[in-house]
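One protein chain is absent from this view; the other protein chains keep their places.
Just so it is clear, A and B label the chains in written order, and each chain counts residues from 1 on its own.
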Amino acid sequence: MDLELAARINGFLAALVLLTAFAMLAQRRMNGLIHLFAWQGLLLSVNAAIVGYAAARHHLYISSVLTLGLKVVLLPYILHALIRRLRIHKEIEVVVNIPTTMLIGIGLVIFSYQLTAPIRELSTMVTRSTLAVALATVLLGLLMMITRRHAVTQIVGFLALENGLFFAATSATYGMPLVVELGVALDVLIAAFIFGIFFFHIHATFESLDVEQMARLKEGD
Amino acid sequence: MAEAMLLALLLVPLGAALALALVGDRRLAPELNILGSAATFAASLRLALQVHGGGPFLAAGKFFFVDAFNIYLAVLTAFVSLTTAVFSRRYMRRERERGRVGQYGMRFYHAMYQLFIFAMLLCLLTNNVGILWIAMELATLSTVLLVSLYRTPTAIEAAWKYFILCGVGIAQALFGTVLLYFAAERVLGEGGEALLWTNLNRVSGQLEPTVLSLAFVFLVVGYGTKVGLAPLHNWLPDAHSEGPTPISAVLSGLLLNIALYALVRCKALVDGATGTRHAGHIMMGFGILSVLVAAFSLLRQRDIKRMFSYSSIEHMGIATFAFGLGGPVATFGALLHMLVHSLAKSSIFFTVGHAAQMHTTQEMARIRGLIRGNPLVGWGLMLGVLAIAGVPPFGVFTSEFLILTATIREAPAAAPFLLLGLTVAFAALLRRVQPMVSGAPPPWQTPLRAAHLPVLLHLALVLALGLYLPPFLSGWFRTAAGMLP
Partner (left out) sequence: MNAYPFLLEVLQVAALALVAPLFAGWVKVLKCWSQGRTSPGLLQPVRDLRKLFAKEVLLAENASWVFRFAPYLVFGVALLAGGVIPILSVDLPLAPTADVIVIVALFAIARFFTALAGMDIGTAFGGMGASREMTVASLAEPAMLMAIFTISLGSQTTSLAEIVRSIQGGHHLLLRPSFAFAVLAFVLIALAETGRIPVDNPATHLELTMIHEAMILEYSGRHLALIEWAGMMKLALFSYLGIAAFFPWGIAVSRDLRALGLAFGAMALKLAAVGAGIVLIETGLAKMRIFRLTEFLGAAFLMATLGMISFFILE
């Protein structure tokens, strides 16, 4: 596979990742959100495998399998199980309405493109242009965390942010050293368990997962 | 020998964590906790002697790096965790009796405590910038569920905020690390070598300045969130006030230091690469902002632990400002400040914890007559507050004085703001603490046996450091200050 074709496929997958990030912002249903997150993970995994094949960096295959197992299979399964156990209401409430959120999202994409311009000029890799998409995915995940009121969607936003970071690692460099990748995966897994436990606590104490309720700690009152 | 000590330093807390997870809530758990911490402390002392005698060294095939900067923080971490473990024994026993924590809660608490120590030590001693990040995240994750240990609505809210805000912050730091790796890769080649701090420091002049400046922005936002710099500090007062007091003590006293350590290491790289003072200026800006925001927030607090958390923000702001200022005097002052703040703040939290237990509330309006009720707690709190407010002859005065002189000489425009922050904080703290320690004990106060050893030890050390700085310590500080620009 020559580098030119790999670069094109990489660009195409990057566009799809960006599309899933926007689609997550526009989602109204919880199940759809989790499916989109799984799709995003799948796209990243395929992307890592292709870059690994084209550039002959074999440790990327391991990253790819790791991402596949963790983000496509395990995390969506945990989220689905949580939703089932806690009998969470399936609709998502938003703080800012969806079209405005999309416009802000577009602004963030342009901003991240500007921000990563110096890196793009310096890099000699085939995947250099996708760093802007990676940073945009990170910022869109952040936007999702800010504009959502439900604990599960905040967590999905957080995980989408981590996806963006993984994508950044494979765009700017040929993936971080394996030991770092493993460590990050371990952290994500621990975080998954922690937020799973958290949801049970929140649900038991507040009887709902609406984070707007958790606003009692205020200044000097 | 040194390598074995280093591995022991890390493996002891890890092993203790596993052991405590199994031992659970039985009688010996707190004692085992203390024992584990003592062994860790002994290992850290031995390692410190090695560094003192032989200078910095690498271990485990360049995986670990020990030099003057991180060894003294490692010793401090091990020491404070030991004294906090001693304090925790009396404190948590009473909490357990009052039914605020259950059996599984105690098991979880002890295991996570040791895991937290392990994560912090790994963070300090590793040479790999990526592992630094992983250990920092691990330290955060191990304390999240400890903050919500009491399962009250406010505790869960605080833990959730902590989790989300610190998680987001640290994700930014990861992006910064990726950019750093990108720049490093071009000079050092691919693979683990490019992430080693020793290598990076060596070639910092060749790293791409634009990339490093961009990376630094992300790193300062990321690690700065964990240091508690304003405006990213929102999680700190909640998280430090809602968990059990021993956890507040180690979070305020130790984790903030470690986040600052990470930030300073990154600043050293960026300064070497860009050759400008921009990174320092950014840190100075954040530092001053934190000092002012915290000082003025101190005036409005009603919860005692919350107030002292803001004090932590203020002092971390001072240290960040000083590291940003750079130069031998300011850096020396900042290093000393990290040390004495840690000791004084944890001692304050010890007394505050006991005061809150005596009155079953954390509201300052309902705490009165501490000196007459329990002289150790009362006087300990009073002296601790005097120490943290920067009254001579306590050590905090020395460090703040050094920092102020450096500021007046190098960046005189910032000095009035710094002074303003310090004075406002001084006034606010004393105004609140004075009615709490004096007067007659109210009827709802209950007596208790305080953990006197940790409090006295910390205060004595802070006083001693203010009066006389032992040469090995000042030698370390000078070496560390020489390494950092």
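One rule holds for everything that comes next: a residue touches a chain if its C-beta (ideal position, glycine included) is under 8 Å from a C-beta of that chain, and two chains touch if they have at least 3 such contacts.
Keep in mind that what you see is a predicted model, and the values were worked out from it rather than measured.
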For the chain not depicted, the shown chains it touches: A
Candidates A:67, A:130 or A:154 - the one touching the absent chain: A:130
For chain A, residues in touch with the removed chain: 8-9, 11-12, 14-16, 18-19, 22, 26, 98-99, 102, 105-106, 109-110, 113, 129-130, 132-133
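The rule we apply is simple: only the chains that are shown with their structure count from here on.
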Chain centre separation in whole Å, for chain B relative to chain A (CA means): 31
Chain B - residues contacting chain A, complex: 128, 130-131, 133-134, 137-138, 141, 144-145, 148, 151-154, 156-161, 163-164, 167-168, 171, 174-175, 178-179, 181-182, 185-186, 190-192, 194-195, 208, 210-211, 214, 237-238, 242, 297, 300-302
Contact footprint of chain B on chain A as seen in their complex: 115, 118-119, 122-123, 135, 138, 142, 145, 151, 154, 158, 161-162, 165, 168-169, 172-174, 176-177, 179-180, 183-184, 186-187, 190-191, 194-195, 197-198, 201-202, 204-206, 211, 214-217, 219-221
